[in-house]
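Rest of the complex left out; these chains stay put.
Labels for the chains are A and B, by order of writing; each one numbers its residues from 1.
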Amino acid sequence: MKLYEYLAKQAFAEAGIPVPPGRVVTTAEEAALVCREVGPVALKAQVLAGGRGKAGGIAFADWPHEAEARVAAMLGKTIHGHRVDRVLVEKKLTVQAELYLGIAVEGAARKPVVIASNQGGVNIEEVPEKAIVRRLVDPLWGFRPYRAREVARRLGLTGREAGQVADVLHRLWGVFRRYDAELTEINPLVLTPEGPVAADGRLNVDDYALFRHPELPVVEEGSELERRARAMGLAYVQLDGDIAVMANGAGITMATLDILQELGGRPANFLDAGGGAGVEPMTRAMEMLLEQKPRVVLVNIFGGITRCDDVARAVVAARQNCGTEVPLVIRLVGTNEAEGLAILRENGLDAYTAMQEAAARAVALAGGPR
Amino acid sequence: MAILIDERTRVVVQGITGNQGRFHARLMVEYGTRVVAGVSPGKGGTEVDGIPVYDTVQEAVDRHGASATVIFVPAPFARDACLEALDAGLGVVVAITEGIPVHDAMEIMTFAQARNAVVVGPNTFGLIAPGKCKLGIMPARAYAPGPVGVVARSGTLSYEIAAALTQAGIGQSTVVGLGGDRVVGLTFVDVLRRFEADPGTAAVVMVGEIGGTAEEEAAEFIKGMSRPVVAYLAGRSAPPGKRMGHAGAIIERGRGTFESKVRALTEAGTLVARLPWEITELVRQSLAKAHGSKASRGPAAP
């Protein structure tokens, strides 16, 4: 779960990391108030989309009336498909230098990795590798203060500044652990005459660990449909084709999309019904697909844990509930295959055994290869 | 022959009194796996389908000399269950559990490394040495004993591929599911190394996905392998930046793209199947060639 910038900064502030004075607002009047309190301000739309700056999601104001006008213009606007409901109003900083500090999960090493650079303020992917300091962390030992000092030294910092930046990095480690983060970043960490300040930040919490963080607000991401699917416990990604797909397991689902594309078809979505899903969730999933009115629905099931008869029942139920005429192409093999086929046939449906044939049929029904 | 497990493996099932644990313990026993004990805190002294249940893994080890475990414990308690198994000295820990926090997984892997033990998963279907031992939730019918090692990130896709091989009369030495989470215990390289050293494995099928760089690292290793490798990669059509179910199946920062993986594997001499149903034929060719070229020095395909 990605937290909004203002929530990430709340977490930073709690951990003792300096953030700019200011607060999140939902009205233009509040923005004027904050500007009156702290002086010239930065105005930042709270959306999870990247590149908000170029899309008008970041502005500056020297005076309260200016802040009010700009926030008024920002609120309600849509940035890369995300509606702006909140704007973070913060004191404008005097920038001496900008650093990047980040901590992420490094899957290959199975360890957290600390990443730092003295070229902050830009996308870290655009920073040349030689300007980046990376340090794997033993998850048990943790990232001790001395290691933060060593990173600060490698960034070319000295004296008080080195100590301050090391302190921020060490505290950022605390945030990473405290919030079960997949990724947390301060970018840029601005060096000001008064010390370093986290001018922008990210905090992505591991979805699997949310049960340990009931204190966190739920930040919904993705389209309406993707959210609905997630609420049902399904992994759903909207694509731009016309062949809806349901399969069980991420790998087979991806492979199904690949096959459709290979055969000239255009998949409408990724929908992993999961291994071993029951009738009810599969019915809901099917209904969701049918509601989108695709040209055709392809159901591709290799029944391992998933039982073919459950799949058949779900397909039949969804079709009845939706009363739709969208053509269904079903491929059904594996556990309880015979029972599944019987249920389908009772309801006037049939199924393929070979994935290849089913995929080809779906592409044909959608209007043939393009 | 098989890797990691065989017919002598003595297995504990942790979380055996839950629905999933009970169900799959029975299936494993039916397959012939030597399930010697179950563990379920608070349920010690009871039995599940004739399998004795203990409160602690240590007790299962003390009484039954268990050497491996399959974990069905719910995610919030899975870290503790894995650490318990590792601390009790079990050498193979199969974590079926889905939804284990990634910070927990990192701790588990650190401990496993310190204990020189293998963790399969988490979020894996497990591993199976067909005809000998099944540690996991895969459908037994899909497999038959034979000379092909299979290693996959994803469950259902690998069932499909194994079943196709089996149907074509090509059996498997061991089929290993790495697990779908971002942090898992085994890499492709770890498994390929073992297949390369296994006299019972003549060729390997590797089922990868977009995201991460495990396939690229595997390609490097494959360059030095004597066994032929056939690969299939899912995710060609996935749009960048979208997470497709698995934590790993996301293309980020220009790394781990479909193209980079195919290129690396092809350069390493791997045959990369473009469609899943091509795999069987590629394996057949590889086995034939391996049989020919290695008759004098390597393991023979039966």
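The rule is short, and it goes like this: contacts are C-beta pairs under 8 Å (C-beta built on N, C-alpha and C of every residue); 3 or more make two chains touch, one makes a residue touch a chain.
Treat the numbers as computed from the prediction; the structure is a model and nothing was measured.
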Ask   = In the whole complex, which copy numbers belong to the chains shown here?
value = A x2, B x2
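One rule holds for everything that comes next: only the chains that are shown with their structure count from here on.
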Message = Using Cα averages as centroids, what's the distance between subunit A and subunit B in whole Å?
response = 28
Key: Touching residues (chain side subunit B, partner subunit A) in the complex   = 75-76, 99-107, 109-111, 125, 137-139, 142, 152-160, 163, 180, 182-185, 187, 207, 209-210, 212-214, 217, 232, 234-239, 242-246, 248-249, 253-254, 274-277
Task = Show which residues of subunit A lie in contact with subunit B when the two form their complex.
result = 105, 107-108, 110-112, 125, 138-140, 177, 180, 182, 206, 208-209, 211-212, 235, 237, 239, 247-255, 257-262, 267, 270, 272, 275-276, 302-305, 333-335, 354-356
